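Take a look at the structure set out below.
Only one protein chain is missing; all other protein chains are in place.
Letters A and B mark the chains as written, and numbering starts fresh at 1 in each.
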Amino acid sequence: MNELIPLMVIVPLMAALLISAFSKFNKITKIFAFVVAICLPIIPLASNYGLHYFGGYAPIMDNVTNVMFHPAITYSFTFLQQIFIAMVGLLTFLVIFIYLNKYKEVSGPYLFLLFLGTAAVTAMLLTDDIFHMFVFFEILALAQVGIVAASSIDYSYEMALKYMILGSIGSPIMLLGIGFLLALTGSVNVTDIAAAVHNGLVNVTSPVFLMSLALIFFGWLYASGLPPFHTIKSGIYSKAEPHGAALLQSFTVISMISIVLIMFRIYSSLPIFEVLIVFFSILAMVLGVSLALTQTDFRRMIGFLAVGELGFIGLGIGLGTQFAITAGLFQALNEIMITALLFIGFGAIVNATNEVDTRKLGGLLAYHPKVGIMLLIGGMAMAGVPPLSGFQSKLMLVQASLSCGFPELSILAIMVSIATFVVFIKTFYAMFLRPKPNDLEVEGKEVPRSMIFAMGVLLIIIILLGLFPDAVTSGISNFVGGIL
Amino acid sequence: MAYVQLVVLFTSAALIIIGLYAAIFVDNIIKKIIGISFIEEGANLFIVAIGYRPGGVVPILMPGMDTSWFAANAAYPLPFGLVLTSIVIGASTLAVMLALVMVLYRRYGTLSTKVMLADTSKQEEYNE
Partner (left out) sequence: MKLYDQIFDVVKQFKKLFSPGPVTNADVSGSITAEIFLIVSLVISTLLLRHVNVLLAGLVAFILAIVLISNIPLIPKFKIEQEDSLEKMLFYAIVTLAILVTFLYWGGNLV
């Protein structure tokens, strides 16, 4: 059923609008949000692979030059889109489930922002039109700012405004790069642009083409939170509500891979493109993990770790072989789940203790054993301990960089994994294992059941993907073979 | 390249550079935001300038026009459509930024970026 492809974007968008319009009917809003949230992971799984042309304008063949043109905005839906959209849908469902359980009186605008963000990342993944992607990228930035500003944490408004100001530099610069591409090729369809570049209609060594790469690349750095934007990305994670942060990091990962795949299709013939990606990925890994080691606020620490892990994805894509890109995309899928698990788990601790400083915590394993064990497994998955899913993707990345002839990158990747493990064990010890400080009050505060349920679901997926990685990697590998 | 188009391109470059200058060197937050929105306007102006054709006609196919004459003489319509969307998004971004500034101004009583958007740990000292 190819008709379901546009519905993946339309359903969350319509739900967002309806919920914000009728938010005064509390009960109906709750039921409606729950039903839509269940539908989100089901729609991509039920849909068939294929293309969707908006307005029904099929591609036109120019008989004189024998070139294909795509007049319509095109959505292409393959295995990669299916698995990522289903994963974001599942995460959105879990986050909305936690939110609906936590508050008796739900806020329509907040649900609006959650659904709007999901719709935006879905469209970014599906679209084959670079300007369409830019529009949803801006909408996503607005939704992210809203999610941060809506939290009741101190200084969330300041952080939201900082993110927005940096965004209003990053996005227009990206728009300018898209303008350069439009001036060179006369089209905004990625397939058309890539065909023009690969058929030699565009001079790839011209400074204008290189300039468009620099500008779009800067926009990508902002979207994915690689340095110099790693401080603000980790900042907004730490100032959002924990379930909001779990969703925010999935938005970041997906906007990162959707933009980089489009850039890869256009610029892969330039060697400098891969050098740039590897350079910024190494910077992200080193800075992210070394700053995470010195944090005392554990939400901020997970934020920096999430940024550091993004470097692995970039590393895989920067190496540029089929195996390496598959490893990078598989790492992206794993990171969405693992970081979401960590944010929700640490959020449960904030919920139970009202404390975010690791120096003032301790002895929580006796009070919250379930959360503690699940967090431990999640942290091990992030650091790459077998047999969890993080191990499989990191092993693939190490193998890929070895087979490309860069043993330094393998060593670096292993070192970053070890440092991630150190960060995690240090925090786990400080929060759960050492004796409880006398002035810490933990009695009588339960962790919400919905949070435990969400963590359990994510944990099962992490373990299953760790045991059977081929279920996902073979499909991703086929997709990567198609774009190379 | 036509003279008009060149002037427009230089204007857009000037707008972008003014915006980047304002982002670093201006302290007043409202002035900074106005400056940054210049970058957006510069990018929009650049894209509009791409579609310019010297001596071209408005790209609306009126009844009675010859199609091949129209194709040879009309300006390129795609950039205008794109910029229209981009302006709407830019306006909404600007509105959200200024709304956040209003909230923060009530809290701090100043528009200085150095005070309002400083490092969070230093702000805690400031409040004490």
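Just so it is clear, contacts are C-beta pairs under 8 Å (C-beta built on N, C-alpha and C of every residue); 3 or more make two chains touch, one makes a residue touch a chain.
Since we're looking at a predicted model, the values are computed, not measured.
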Among A:A21, A:M61, A:I272 or A:L484, residue touching the chain not depicted: A:I272
Selected residue (touches chain absent from view) among A:V88, A:A240 or A:L287: A:L287
Hidden-chain contact residue, picked from the options A:H132, A:K162 or A:H368: A:K162
Option from A:A86, A:M380 or A:L412 whose C-beta touches the chain left out: A:L412
Touch with the omitted chain, as defined above, among A:N26, A:T296 or A:N354: A:T296
Missing-chain contacts mapped onto chain A: 159, 162, 165-166, 169-170, 173, 205, 207, 210-211, 213-215, 217-218, 221-222, 227-232, 235, 270-272, 275-276, 282, 285-287, 289-291, 293-294, 296, 357-359, 406, 408-409, 411-412, 415-416, 419, 422-423, 426, 429-430
Footprint left on chain B by the chain that the document does not show: 20, 23-24, 113-114, 117-122
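Here, only the chains that are shown with their structure count from here on.
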Euclidean distance of C-alpha centroids - chain A vs chain B, Å: 27
Interface residues, chain A side, partner chain B - complex: 131, 134-135, 138-139, 141-142, 145-146, 149, 155, 157-162, 164-165, 167-169, 171-173, 175-176, 179, 182-183, 186-188, 235
Residues of chain B defined as touching chain A within the complex: 16, 19-20, 23, 32-33, 36-37, 39-40, 42-44, 46-47, 50, 76, 78-79, 82, 85-86, 89-90, 92-94, 96-97, 100-101, 103-104, 107, 116-117, 120, 123
